[in-house]
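A single protein chain has been removed from this complex, and every other one stays in its place.
Going in written order, the chains are labelled A and B, and every chain counts its residues from 1.
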Amino acid sequence: HLAEKDNIGIVGLPLNKGQPREGVNAGPSIIRGQGLINSVEALGYHVKDYGDMKFSSLEFDTIGSGVKNPRTIGKAMGEISTMVRGVVEGDGVCVALGGDHSIALGTIHGHMQVNNNACVLWIDAHADLNTPKTSPSGNFHGMPLSFILRELEGDVKQLKDAYEEWAWLKPCLSAKDIAYIGLRDVDAGEQYLMKKLGIKYFCMYEIDKYGISYCLNQALKAVNPQMDRPIHLSYDIDSLDPVYAVSTGTPVMGGLTFREGCFIAEEIAATNMLSVLDMVEVNPELTDIAGGELTANCASKIILSCLGSRIV
Amino acid sequence: HLAEKDNIGIVGLPLNKGQPREGVNAGPSIIRGQGLINSVEALGYHVKDYGDMKFSSLEFDTIGSGVKNPRTIGKAMGEISTMVRGVVEGDGVCVALGGDHSIALGTIHGHMQVNNNACVLWIDAHADLNTPKTSPSGNFHGMPLSFILRELEGDVKQLKDAYEEWAWLKPCLSAKDIAYIGLRDVDAGEQYLMKKLGIKYFCMYEIDKYGISYCLNQALKAVNPQMDRPIHLSYDIDSLDPVYAVSTGTPVMGGLTFREGCFIAEEIAATNMLSVLDMVEVNPELTDIAGGELTANCASKIILSCLGSRIV
Partner (left out) sequence: HLAEKDNIGIVGLPLNKGQPREGVNAGPSIIRGQGLINSVEALGYHVKDYGDMKFSSLEFDTIGSGVKNPRTIGKAMGEISTMVRGVVEGDGVCVALGGDHSIALGTIHGHMQVNNNACVLWIDAHADLNTPKTSPSGNFHGMPLSFILRELEGDVKQLKDAYEEWAWLKPCLSAKDIAYIGLRDVDAGEQYLMKKLGIKYFCMYEIDKYGISYCLNQALKAVNPQMDRPIHLSYDIDSLDPVYAVSTGTPVMGGLTFREGCFIAEEIAATNMLSVLDMVEVNPELTDIAGGELTANCASKIILSCLGSRIV
């Protein structure tokens, strides 16, 4: 993890098949365009840039077992897992630039093949915990966590059994190893699952009541009490308020301020345990150019803060 | 109150004669247009929609004893009081959609005919405590509290005596039973009255210093220490910062964030003591369509949070 290595691997994952809007595949390029690689190097790291992965769109792939593009996504997830596994093995720390939040299934799976005791912090307006059965939309970017959780193996079995592209997947994370921050739009099925599985969460209510510092601290305490586990930070830019992250597919009012978003990042950096960082759902094609740049700039600054950039 | 009843009565009060701008009479319809009734029903309540009241504009009604439109307003207030009394008697909980903040005189009066031990939380950038003598403008939406307070009966007597439309009014609330949250634009006469009467208040300074959670808690403690009194929550949308509530008649910089606005609502819901809710001063005609929708959406979400809507 971050404390032990001087290397950082960066990989672009321009997947957009987990949701219906074009443009989120341009996330890696607009984030890179903020000068990301140079800035990370300026922090003192040796950066290995793995470029952007290419994902093939499979034919005859519409909707299966409640999921849109099931074969395309299954194949891409397997490839992402292999890639991220290699990056973590090789460089210790991996920064994955989405793409939609689907990619986190692949990055977490790949990460845990190396660090099987990693814990997950999920910064998001949404819980992304739907199963194919509970999903109101069939968009996979609202489901990645249900596919990685051991407790929900049975709920996703039908889809996995239906397509050979999913044969590689074995759930490898427990519900007690996830904590949410920033939730404010959670589907009924997700609410049910969160309570049933006892997943730790901090909605905007808790952040307003206790402050971001306390909430983040409690989230870390829940999943990483000895601070000896590698951290997988899965950062959906829509966790930020639409005032800042205006160019994203599913914005929700009342989000984190940019300051809170950076604060989380600075605190994670201070743990020295960051191992994999996903930065997802930057979609520069949903607003004017300034909106896309603003959103990408937020993403870029948060990535740098996660990697130890400080004001003083 | 909310804990004891499964019924909620909703009534529109499109009054705009308490201030000079057209458009606040469209408040009920744009808030309803957010899908309010369906959303309240989805929370599990049986909703009785009383529609929108119609108020007549009386002739020969310009300015009297320092108040604009005194006869029209006096008549409307009496009718609102009767209506809200009926709703609270029949349904237990009443949601009143303004209209300008004048309506609160009618809703509080009607409410207290049923629950004479109700307390009032006034969420507003303004104190709305002017008497006809102290008001710089003569707009009644800046005066409703002076007409309901026992301590100020003498200060409003001249107006009441001058018009038969005010004959119904008997002050029924004490200053110790009100607490303000969100103040940031208070007239000199109001400052004097607040201090003289010892009304509890939390300006933006206190919210910045102690946090919204502590301030709300202290406000509730002041007016409802045993949490056994029905709560009348009078919510002026201009309590929110103009970034969110852009389409309102008297916006003031430096207001509550949308998150704080929702936090107040969630905490009030958690008391199980909400009895009447006023949501006022949404005026969709002051900005472009997007501004009106944003403001109404804030109002709608806050109403739902007051009624128990939660993220998880």
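A few points about this structure:
Quick note on the criterion: a contact is a pair of C-beta atoms (placed from the backbone, for glycine too) under 8 Å apart; a residue touches a chain by one contact, two chains touch by 3 or more.
Bear in mind the structure is a predicted one, so any value in this text is a computation, not a measurement.
The hidden chain makes contact, of the residues B:Ile31, B:Met143 or B:Cys203, with B:Cys203. Set against the missing chain, the residues A:Leu58, A:Leu197 or A:Val243 yield one that touches it, A:Val243. Checked against the full complex, the candidates A:Val93, A:Leu169, A:Leu183 or A:Ile212 give a single residue touching the omitted chain, namely A:Ile212. From the options B:Gln191, B:Gln218 or B:Thr271, the residue with contact to the unseen chain in the full assembly is B:Gln191.
Here the missing chain is touched by one residue of A:Thr82, A:Thr271 or A:Asn297, and it is A:Asn297.
Within subunit A, the residues in touch with the undisplayed chain are 211-213, 243-244, 257-260, 262-263, 266, 297-298, 301, 310-312. Taking the complete complex into account, residues 183-186, 191, 194-195, 201, 203-205, 207-211, 243, 253-254 of subunit B touch the chain not shown.
Simple rule for what comes next: only the chains that are shown with their structure count from here on.
Subunit B has its Cα centroid 42 Å from the Cα centroid of subunit A.
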